[in-house]
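Every protein chain except one is present and positioned as in the full complex.
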Amino acid sequence: MIAEAGLAALWLAAALALLQTLAGFGGLGDRLAPLTGALRGIAAAQGLLSLTAFLLLIWLFARTDLSVLLVATNSHVDKPMLYKIAGTWGNHEGSMLLWVTVLALTGGLIALMERKLDARSFAATLGAQGVIALGFYAFLLFSSNPFARLSPPAAMGQGLNPLLQDPGLAFHPPTLYIGYVGLSVAFSFAVGAMLTGKAGPAFARAMRPWVLISWIFLTLGITAGSYWAYYELGWGGWWFWDPVENASLMPWLAATALLHSVSVLAARDALRAWTIMLALTGFAMSMIGTFLVRSGILTSVHAFAVDPERGTFILVLLALYIGGALTLFATRIGSVRQGAPFHLFSREGGLVANNILLSSILAIVLIGTLYPLIAEGLFDEQLSVGPPYFNKTTMPVTLVLMLFLAAGPLLRWRRDGSGSLPRKLLLPAGASVVALVLLMLFAPDAGLLPLLGLIFAAGLAIASLVPLWGRNLLRTPLPIYGMVLAHLGVAVAAAGMASESGFTQERLQAVRYGEEVEVGGWTVQLLGLDPVAGPNWTAIEARVLARKGEGEWILRPQSRNYPSPPMQTNEAALLSRWNGQLYATLGTQDQQSRWQLRLWWKPFVSLIWLGGILIALGGSLALLGRLWRGFRARYTKRVQEGFA
Amino acid sequence: MSRRWILWTPLVVFGLILMLVLWGMNRERDDFVRSQLIGDQVPAFDLPPAVAGKPGLSSADLAEGTPRLVNFFGSWCIPCRAEAPQLEALAEAGVPIDGIALRDEPAKVAQFLDQYGDPFQRIGADRDGRLQVLFGASGVPETYLVGSDGTILAQHIGDIRAEDVPGLIRAWKAAP
Partner (left out) sequence: MKAKHQRLTLVVVAAVALIGAVLLAMQGLRSQAAYFYQPAALLKADVPPGQPIRLGGLVLPGSIAKAADGVTTRFSVSDGKATVPVTYRGIVPDLFVEGSGVVATGRLDAGGVFVADNLLAKHDENYVPRELGNIDREAVISESETLIK
């Protein structure tokens, strides 16, 4: 019964999405105008219904109802509860339901909260949101029904890919989806703006919180995904430029550009067409990303079930939405009134440079990701594009971007004629020089890119704090703190990346019990091996003693075997110190009863993810500041009206 | 308006990407390793019998004057069971079929033939999978059409399904 109730809720939600589309776009003309009044209620109800469907699916997974096909194929009676629940969205159908649930809930939230937009833009935005939801409902109901029954019911269930059985990963997809959906909201706002021709500051202010939310979650999602790949795959790397990773990076790049251009539009009423273009690009990238991951047309190291039919469905949606919106852009953008002009040497100019550089990186990543397809299609050549390409091409642009990132926030709006920039940049430049000298003294052969990365990071770290100089710190608005924190986060992450790539030391050795290995100033010794068993796996666990100076620590890397489905994984063991991480994995035994031990010492590697968290935190501060300001304005207005 | 076209470029770029991935989805997708030996002579080999009461297989047997099919199978291989009826049908239609049992034991092969039928004229035992590599095969089941002079003419990857049978018979009849 539960499955049938879930399906019914899904159908009802789809019907409401249709109604929302009609009412929303109807609001543009006059004939359907009466429906528009009901829009808020429709959108809210649609959100509730899809949430109901999703909760029912979670319930089915929680009780392992093996008469439901999806549960039988993706769960197992012996699985721990956390992973039973996470299994709900650890598969194609469930993750699509989660997608549409987040989308519908956001639609409901917009309907209930949005007060800044004029009525017509509001209706058109919700209409666009309805169309997007409708497509995904159709996708779910016609080609990936999560509630389909299995007859006769399965006995045990098939299990879940063991690589995906990890608490971090349980929350990774939802995080990314909130990010993607936030971009779909920005997309809807942009479509609404193009339809009504109103793309001014009000539009930007209405859109900004959603872009911020999306960006915060994408940042967190990418950071968490990178850390997951780092410790779970056991290869010692933190970013592999795999299509699945690029699929999450590209929307982030677009969202970062969009976030900055929205600020210009909100504050200075400039960059109207550009902002709309970025909003469309952001959503296009999240759709293309989803498509690349789901269709399996590019080979990825991350295991995903591949199904051409579903790929086609997403492709059709992609063509309709993005193609439609870009056509709208080409035909209607001329009617969007020209924004305010500005001098190129100004805050706006700096932000434009930031936007262009981010878009360039986006183009480079997109080309590299798609190039295997291009080469096969045009030249009939099979090839793969890996880290050497991406590092070589994106790093120089990123370094230039860091320069602009340091200088941009120090410029004034409209036109910076004060000539104060060199003076403000004095301290950051000093920090860079100090970094250069220190590196030359202590680590002269780290390689050019890591060296440049560390020097630029030092300068950027100081430069990011300069906007606080001379301000009353108690009265500085939260969004300023947010910007400072986020830019500081970029410097911190960049320093971590540069340090990891420049100073990592690796040892791979076959060792006997008691044998010592030296790596990065550590003395590491294999003490022994123990068999261990988890809820659904068995493993050989090594006891590895790591010593440095007086300190002694035990690391326990594992070689794990999962029976259902059969699979072997290497669980890395990490030892975090203030100045880096010791990373150990256990290999196989050789004929002379030696065990392979792979060790890395990675100085300051944690800064990469710390930087990511700082960036997301900065975004959250900005969001809080904006929401608080909006709330206060509304409250003050109401109080004043009360007095009047 | 000379600048109009610039507004259409995003759509054009998007259209190109769309065409690319559309092509990517509909292209011949196979992750199989195709044999490099099609058109070449069968590599020289001489396999012992895989099961009692049936002769083994050598490269000379494949060049003795009639086109024939060579089927790589294993008693441990589940799709091989699925394709057994189709091999039977081919044998009934008069197509001579030889088998190569991969990494298998005589008792198990005998049991497999007992249970799922025996369409083979000869069965060679490839104990370490070396012949599989020499044929350029990477999986089981796999079937090769060998011409009367011992030339490898075609490769069928995966299990033979009912709809593949007529095509295979036609190809065998047309084979030199």
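For reference, chains read A and B in written order, and residue numbers begin at 1 within each chain.
Basically, contacts are C-beta pairs under 8 Å (C-beta built on N, C-alpha and C of every residue); 3 or more make two chains touch, one makes a residue touch a chain.
Computed from a predicted model, the values in this text were never measured in an experiment.
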Practice problem: Quick one: say which of A:222, A:287 or A:361 touches the chain that got left out. | Solution: A:361
Practice problem: Check the options A:235, A:413 or A:553 and report the residue that touches the missing chain. | Solution: A:235
Quiz item: Which one touches the absent chain: B:77, B:100, B:113 or B:145?
Solution: B:77
Quiz item: Which one touches the absent chain: A:81, A:113, A:383 or A:633?
Solution: A:383
Practice problem: Since one chain isn't shown, list which residues of chain B touch it in the complete complex. | Solution: 3, 6, 31-33, 35-37, 40, 43, 77-79, 82-83, 102-103, 128-130, 132-136, 138-142, 157-159, 161
Quiz item: In terms of residues, what is the contact footprint of the unshown chain on chain A?
Solution: 69, 72-73, 154, 158-159, 161, 233, 235, 274, 301, 303, 305-306, 338, 341-344, 352, 356-357, 359-361, 363-364, 367-368, 371, 375, 381-386, 388-389, 392-393, 396-397, 508-510, 565-568, 570, 585, 587-588, 590-592, 594, 596, 598
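The working rule: only the chains that are shown with their structure count from here on.
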Exercise. Flag every residue of chain A that touches chain B in the complex, lowest number first.
Key: 277, 280-281, 284, 288, 291-292, 295, 297-298, 308, 311-312, 315, 318-319, 322-323, 326-327, 329-330, 333-334, 370, 373-374, 376-377
Quiz prompt | Touching residues on chain B, where the partner in the complex is chain A | solution = 7-8, 10-11, 14-15, 17-18, 20-25, 27, 29
